[in-house]
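Here the complex is missing a single protein chain, while all its other protein chains stay put.
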Amino acid sequence: MSVPAIQLVGIGKRYGGLQAVESVSLTVAAGERRVLIGPNGAGKTTLFHCVTGTVRATSGSIRLFDTDVTRLDEARRTRLGMGRTFQISNVFMDLTVVENVLLALLGKDRRKWTAYRPLRMYPGLHEEAIAGLSAVGLESRANELVRLLSYGERRQLELALALATAPRVLFLDEPCAGLSPSERQLLSRLISALPRDITLLMIEHDMDVALALADRVTVLHRGKVILEGSPDEVQADPEVREVYFGHV
Amino acid sequence: MDRKLAIVLALVCVAIAALLPLVAGPFWIALLTQMFIFGLLALSVDLLLGHAGLFSLCHAAFFSVAAYTTAILQVRYGVSTALAAPAGIVAGTLLGMLFGLSVRTRGVYFILITIALGYIVWGVAYRWSSFTGGDNGVTNVPRPALAGYGLESMTSYYYFMLAVIVLSLLAYRVLVSSPFGLTLRGIKTSESRMTSVGFRPNRHLYAAFVLSAAIASFAGVLYVYYNRFVNPVSASFPISVEAVLMAIVGGSGTIVGPLLGSGIVLALRNWVSSFFELHAAVMGLVFIAVVLWAPGGLVGLLESFRNGRRPGR
Partner (left out) sequence: MTTSAILQAINGASLAALLFLLASGFTLSFGLMRVVNMAHGAYYLLGGYVGLTVVRITGSFWLAIFAGGAAIALLGLFIDRVLIRRTGENHLAQVLLTVGIAFVIGDLALWTWGGDNLKVPVPMFLRGAVELPGGIVYPAFRLMLIGIGLVVALLLWLLYHKTQLGAVVRAGVDDREMVAANGIHVDRLFMVVSALASFLAGMAGVVGGAFLTLYPGAEWEILVFALVVVIVGGLGSLEGAMIGALIVGLLDAYGRWLLPEFSYFVLFGPMAILMLFRPTGLFGKAH
């Protein structure tokens, strides 16, 4: 049996008096497409933060393939193969589109310390950045300031940034949030076209997108896992229905 | 700006500067020499401010520590320029490595801490009179000789500084367009994004801080040779503040902005103090005006007029 891509055991995150995430355990197999769903406030984003290292979990352990990353900082986890997008668009607004991807490429690269040579003397890096932009359909906007991009285009860029770090596991936090239907379609197509050597964990609100993409679904409610199963199983489950559409 | 136009403009400026001593009097030569020296100091501040997003108000400390070190070594211990000058730069840089630990803080805390740190140096320069000469400072610093050619005259030091500033700007240009430079701008724009793509911002900020201290120290050494003396005023808070003002007035985040700002601030101060006693008040009004109406500085204003936008964004 191959090593699981992500293994969470008893993850908890407490903020003062609030237990945002409680005792979450889950295992994601390599190459799997796992979708995390749950109502607002269920703790999905907080869970992501704990796993990628944006915040420190108050309890539990996290394994990325065969490495225990619980004690490692976010930068280290990224270098080990975790990539992520944010729920609220987090790109480099005051830089150009291509500079954004260049930074993502430099994150794991020793050359980020070079101070005596202008960037334009690294054509290879530039090509790689443009290739990364082509993959998400943004190469025509390469030299524009991100500030001038539409929200949808920024979401595409967000994906490009995450991919540029060459992740083994990709964490997508509501990648299609706030997008028009056509933009949503574009982004979903990009995501479903991702190769299987990247494991995917996705938070999604849109049930249709989620169920179309997922191999397995984990349902979170009030910080705890209440169900895990195939998309059909989850969709049919009465407790899930109650949580989502339940008592008014 | 169009690349060819920029190169032509730069060459024209250098040519004008080179021909200046032939047409202008000692007042202008002195003013421009100071503009170059303080332009370098403003550049050191702007590396942090305009690129890394750190607002440091202690750079006068590195400037003066370098100046004092070089001065004391040459005047009191008879050390040659070849050793005293690098020693000054090293001393200021070492201080920068110590003060650089403050990059672990952000925002207003960083600002306040740098203010306090800057005052330590000023206080030591002022109170430790047995070593620093207190109020009187260190005097009679000799002008250095470059390859046997003495830089005693105003004009010779001017040409020396002109060469230094041109080379410095070229080096600075490479620095800010390098991967390291982009990294700093990334940190300034979104630190959280930087960590999520694998960077450790504090390390880069520390390196930038030390580098900036080294540049400020370099300016300090050039200053003490020009001025031929140094006193606690060179470590004072108003100097640090002025360096920031120069960077902003000229255009923070640009390459020539700090130099232009230096020229503007020095010229303004000179001009105002010739007919009005309260020049500090005038400087204060300039601060206020820039903050409220032209935060992009001179370069920002020019860009705005070119694009037909209203300045101040």
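Going in written order, the chains are labelled A and B, and every chain counts its residues from 1.
Heads up, the rule we're going with is that a contact is a pair of C-beta atoms (placed from the backbone, for glycine too) under 8 Å apart; a residue touches a chain by one contact, two chains touch by 3 or more.
Small disclaimer: the values here were computed from a predicted structure and weren't measured.
Participant: Given the contact rule set out at the top, which of the displayed chains would the hidden chain touch in the full complex?
Facilitator: When the entire complex is considered, the left-out chain reaches B.
Participant: Which residue from B:Ala6, B:Leu19, B:Ala171 or B:Ala281 sits in contact with the chain not drawn here?
Facilitator: In the full complex, the listed residue that touches the missing chain is B:Ala281.
Participant: For chain B, which residues lie in contact with the unshown chain of the complex?
Facilitator: 49, 55, 57, 101-102, 104-105, 107-109, 111-113, 115-117, 119-120, 123-124, 127-130, 237-238, 241, 244-245, 248, 277-281, 283-288, 290-292, 295
Methods note: only the chains that are shown with their structure count from here on.
Participant: Any idea how many Å lie between the Cα centroids of chain A and chain B?
Facilitator: 43
Participant: Would you tell me which residues of chain B are touching chain A in their complex?
Facilitator: Listed in rising order, the residues of chain B that touch chain A are 173-175, 177-183, 185-186, 188-190, 192-200, 204, 207, 211.
Participant: Which stretch or stretches of chain A touch chain B in the complex?
Facilitator: 52, 54, 73-75, 78-79, 84, 86, 90-95, 99, 102-104, 106-108, 111-120, 122, 161, 164-165
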